[in-house]
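All protein chains but one are shown in place.
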Amino acid sequence: MSVNSDHSSVRKAWYFVTPAIAWTIAFFVIPFAFMVSVSLASRVGRQIVYSWDLGNYINFFSKSYFLKGLFVSLEITFLVTIISTLLAYPLAWIIAERVPKKWQRITLIMAILPFWTSYVVRSYSWLLVLSTNGVINNSLLQIGIISEPLPLANTTTATVIGFVHFFVMLLTLTIYSNLIQLSPNYKRASADLGANAFQTFWHVILPLTLPGIMVGAFLTFVLCIGDYITPQILGGNNELTLPQIIMMQLGRRADIPTAAALSIILMGVVTVAYLLCLRWLKMERT
Amino acid sequence: MIFKKHDNYTQYRFFPTTASIAFTIAIAGLNSTPLLAQEELNALVWCDHTDAALIEPFEKKNNVKVNLKEYEGTGAALSIISQSRPGDWDVLVIDGVDVPRAIDEGILGEIPSSALPTSDFFPEVVMKDNNTRNGRTYAVTEKYGYNTISFDKSKVDIADMKDMSKLWSGKYDGRIAIYDYYLPVIGLVGLSEGIDTNNVNTANMSVIKDKLLSLKKASKLVGDVVSSQTALATGEVDILVGGGEWVTAVLSAEKPNLDWVIPEQGGLRWSQSIGVMADSSKKDLALKFVQYITSPEGQAKLATSSCFWGMPANKKTEPLLTSAQKKALRWDNQADYLANSQLYPVPDAALDDLMQDNWTEMLQN
Partner (left out) sequence: MYSRLSNILCGTYFITIYSFIFLPVAVLVLYSFQDGSLPIPPFNGVTLKWYAEVFTDSKLMSALANSMIVAVLSSIIACLLGFCAAYALSRYRLPASAFQRVLITAPMTVSYLIIALGLLVLFNWMGIRLSLWTVGVGHVVINLPLCFAVIYASMGDHQKNIERAARDLGANNFQVMLLITAPMLMPSILAALFLSITFSWDEFIISFLLSRFDVTLPVEIWSLLRSGLNPKTNAIGSLVFLLSVGLLIILEIFVFRQRSPK
């Protein structure tokens, strides 16, 4: 790939790229550095005292509710990612393969539309749908599948359902965009070589769409583990996730150092997931 | 047009320059002070003050704009104040029991007691010990109410509700919600163990904590105002620990089956005080606001405002309330209730940390 590399061109290029770099440094890197330094401080009374030690981090490992918060976040996120992927892939496949081409865009837009209602109001609607008098319980009772209402609302199950609702849509989009980019030649070649539809799918199509799945799954992981609203509204404060605990430290205890330390731990977890993803993708390529 | 010039060098700068200008505008915006068309008053309040019906008469009469920010608990309010600059806030609404702390930290400024109608108040809620110091008045009570046990009387045995120990009996497992504010609920649980709220200390907290944990096991959710109200109204739960008229009165028209009692072990009384911030630059306007809130007109609106209802501190509010409103507030039973309720526990920093710690542990288990 040949690019201009003479001196004046390079200088001009710097003008173009500097604003974005400057913004990122000023409003992302520096705040992050601040957060790291504040996490090494502690709150004494209403002041922040810089003790430059790992006290908050040690505190994290010694308090059971912090550790449980991380565990609950990871548990929910893994569940949500797996369930959403399993539900989204068939849907993406149906839209890409079975829906006539001219209807595909409308179909996708229809899947996105519900998420243009306010996130907060939508979450409360889920609370109502899942409540003991809500639509789901009432229909199940009427059909006769259950004899007593299921305790769905205000539980971790409700949080998972609320998340899956959003991420099925997201994953459908990422997997779909991957599926339609595949050349039909793959399928033809595979059929020519004698594979039936299922074998073609399993050995050819599925591996080729793995990048799309990984991107969607990673996005799901990051967005889900850091989300505050869905667990707060749907979870009933029954099992707190790490973001909820972070917000509690901020809102109720004005404890910015602890909140900062917890946030950095959360970031560390996401980074580990990111690196694992990258490593997995590299392994796939070889 | 700009791209008809043929000077490459200047033209190269168009997009990046625009981008840099955008950057600069953003920075300038961050530092801008808005041109004020109207005078503004900034108040840090509980959610019951954000009712337009309460605020608009004052705004119109004095031609000001009242900016309100609500908080979820005294800790949150103090945290907001510590993150603000002097002059950011003019009026503060704070729980009566926390006023001494606010005076200690120099947050509240003195207000002339002659300007306040405290002689018209219910005597028990004037709370001179909290609102004044050394003869100087720093805040005045504006509203009070109770944290007790609310319930759906069509679903539970009312006699059981009068005895807090029945909550742990197993009869109501899975039908209880706990109000997510640690101070009153810890106080209530303490009362169920015979511990007065002003006797709660680090030693007996362990007893309270164990009872809290077992109460959590018997309950379905721990919720803020919205969640607990919704859960009670939809029938998701039948009992709300820490509820009171503030939950049920707002729903009294539509859900007449919701009720509340003060158990025989006692209940908790909350009270809100309102004061002027020490470093406010608009002390006169702030005082006018305080006077409006404590006047019968303001008190009537405050008592029945959105978010939660409560008894007005000013007795002279009575003629301005409808009989339905007075019934929902149990106006006529107040003497009885005032005698059987205790104020919130007032923990020092160490005890507060312990309480919040135990509360979080309870939430997680």
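Going by the order they are written in, the chains are A and B; count residues from 1 in each one.
As a convention for this text, a contact is a pair of C-beta atoms (placed from the backbone, for glycine too) under 8 Å apart; a residue touches a chain by one contact, two chains touch by 3 or more.
Since this is a predicted model, take the numbers as computed values, not measurements.
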Can you tell me which of B:207, B:251, B:338 or B:351 touches the chain that was removed from the display?
B:251
Which of A:49, A:82 or A:110 touches the missing chain? It is A:110
Missing-chain contact among A:32, A:71 or A:201 belongs to A:32
Chain not shown: contacting residue from A:119, A:186 or A:280
A:119
Could I get the residues of chain B that touch the absent chain, sorted low to high?
3, 6, 8, 11-12, 14-16, 18-19, 22-23, 26, 29-32, 42, 47-48, 50, 52, 67-70, 72, 83, 85, 88, 224-226, 229-230, 233-234, 250-251, 253-254, 306-308
Which chain A residues touch the hidden chain?
1, 3-5, 9-10, 12-17, 19-21, 23-25, 27-32, 34-35, 38, 87, 90-91, 94, 98, 105-106, 109-111, 113-122, 124-126, 128-129, 131, 133-135, 138, 165, 168-169, 222-223, 225-229, 243, 246-247, 250, 256, 259-260, 263-264, 266-267, 270-271, 274
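The criterion applied here is as follows: only the chains that are shown with their structure count from here on.
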If you average the CA atoms of chain A and of chain B, how far apart do the two points sit, in angstrom?
34
Of all residues in chain B, those that touch chain A in their complex
9, 12-13, 15-17, 19-20, 22-23, 71-73, 75-76, 78-79, 82-83, 105, 174, 180, 220-223, 227, 230-231, 234-236, 349, 353, 356-357, 360-361, 363-365
In the complex, chain A residues that touch chain B
12, 15-16, 18-20, 22-23, 45-46, 63-65, 68-69, 127-128, 131-133, 151, 153-154, 233, 236-240, 245, 248, 250-254
